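Every protein chain of the complex appears in place save one, which is left out.
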Amino acid sequence: MEYIAQQMMNALSFGAEYALLALGLAIVFSIMGLVNFAHGEIIAVGGYTMVAMTSLALSNPLIVIGVAVIAATFASVTLERVAFRPVRYADPTTGLLTAFGVSIVLQNLFLLLVSPRPIAVTSLYFLEWPIDLGSIRISSLQLFETITTIAVIIAMTLFLRRTVLGLAMRAAALDFEMVRLTGIRANRVFAAAFMISGLLAGIACVFIMARRGSVDPHLGFDPVLKAFVACVVGGFGSLPGAVLGGFLLGAIEVAMLVMLPQSLGGMTDAFVFGIVAMLLIWRPEGILTPRREKGDKQ
Amino acid sequence: MLHIENLKVFHGPIEAVRGISFSVKEGQCVSLLGPNGAGKTSTISAITGVAKSTGTITLKNDDLTKLPVESRICKGIALSPEGRRVFANLSVEENLRLGGAHQKEGLADCIAEWFDTFPILGERRDQAAGTLSGGEQQMLAIARALMAEPHILLLDEPSLGLAPKIVTQIFKMIGALKDKGMTILLVEQNATQALRLSDYAYLLNNGRIVAEGTAETLGSNDTLMAELTGLT
Partner (left out) sequence: MTLSRSQKRGLVGASLLALILIGIGLVASYFGSRYQLRIVYGAYVNLMVVLALQVFMGNARITNLSHSAFMGIGAYVAAICVTPVAMKAISLPNAPWGLSTFALDPITSALIALFLTGLFAVLVGLFIVRLSGTGATIVSLALLVIVHSIFLYRTDIFKGNQAFFGIPQVFTLTSAVTLAVLMVFVVRGFRESCWGIALRASADDEVGAASMGVNFFRLRLIAWVLSGILLGVAGIAYAYYLGTISARPFYFNHVFLTLAMLILGGMRTVTGAVLGTFLISFGLEWVRWLETGPEVLGIDLPEVLGLSGVTLGAVIVLTMALRPGGIMGDREIEELVLKK
């Protein structure tokens, strides 16, 4: 019984992190149809910022976290301005390939300008300590992650429902041109989307760093892949779908880890992807996709 | 109010509008009539800035030609586009809120006003706009446009795809707007209804203005009317 509860806690915290990552991708995709493969590198920017602060002998954890999140947000908005604006209204393939290109450039810039080797980041170790809930042992980090993700989801829901910019972003997902025709500046909508995306990446970065303890140029690859898969499963472009996909992916991963015999351990990734592929074949548009309403001029 | 000079609109290599000139005076209701493909919607797109064009477009002595879409809207243009294009995933109220986005105060009052004028919209205020009927969506599209308190209202094919009874309702509504002094540029295929409302009308064909005049002049031109309405 405790084992199941333990694994469910694992699934929850894995899922929370994937949901966070997936939301970062989904918010950009829902508005501009761009799969931002460089999202992982935004996370890495956060990580390298932490390194920079350590070298400046700033180890106050709140400062470290705060600056890293700000750096990630700033990097994301800058990327939009510099790299993605020219392909803003282009077809999805162009955007996708541009994002790939940006991702490679950034990864290699890290390699070039910092170091090809992993660099340790120890200022966040304090976040992790074991907590005993009855007979289950969980990590405090898991708890933080789950709570933070829930808080983020609530905050985003409020933003998207109550603020004009949030409404504009939701509307833009279906008809961007019409949003412009109500006088709302396209630049503002895009910047807001990338800002939120960067913020989410920064928050995710904090948890990833706390767990990994080090940053290297290819840090972003795994998270963005997971985020991508989560979005796909939940329905690309749907924000609730991203959350659902994230938690589902966490559950599938933990299930695979638990159920696969030892001998097949190395194949977890392949199995997870296999399940995802099958899910896609069953529901090619993802589980929850934004429906195209009739009567809208596309 | 709105002055168009030698407007040319290209869709790739195709010239959709071949140099037309017209104007809309304050308080007037002007119609652009013509068959499918005449260039009416292209003209509207050029005015809003969605389509690239050459020529001059002036609104109240402001030259709009170099401005992007959003700036032109903020200068006082509002559009109820072809196909209505309400934000289907947002509620009726949220649609109106977006329409009045660049209005700082009094948003809630403005919305309440519209719900009084169109009780149906009020009834459906929290409903997703995509679930409204065609006529209701058209009302919403116009109300959304008017939330911005524009200088001029562009209406692109408001009767498209609607039942005749609803069409009459919509045109009554547009008539009421005109009586309140709203400047309107109306694009329509339904010439009879449009002419009833308009002070002046231009007939487009193949990207050029082939006829113009007051509603009476055009209306009494039987051959023209036959062409436009398909009746003899």
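Some points to look at:
As written, the chain order gives the labels A and B, with residue 1 at the start of each chain.
The definition used in the following text is that contacts are C-beta pairs under 8 Å (C-beta built on N, C-alpha and C of every residue); 3 or more make two chains touch, one makes a residue touch a chain.
None of these values were measured; they are calculated from a predicted model.
Note that the absent chain touches A when the full complex is taken as a whole. From the set A:Ala5, A:Ala52, A:Ile70 or A:Val105, the residue in touch with the chain omitted from the display is A:Val105, counting the whole complex.
Of the candidate positions A:Ala5, A:Ile70 or A:Ala90, contact with the hidden chain is made by A:Ala90. Take chain A: the residues that touch the chain left off the picture are 35, 83, 86-87, 90, 92-98, 100-112, 116, 217, 221, 225, 228-229, 232, 236, 264, 266-267, 269-270, 273-274, 276-277, 280-281, 284-285.
Just so it is clear, only the chains that are shown with their structure count from here on.
As a whole-number value, the distance joining the C-alpha centres of chain A and chain B reads 42 Å. Contact residues of chain A toward chain B in the complex are 164, 167-168, 170-171, 173-175, 177-186, 290, 293-297. Here chain B touches chain A in the complex through residues 48, 50, 69-70, 73-74, 79, 81-90, 94, 97-99, 101-102, 130, 134, 137, 144, 148, going by the rule given at the top.
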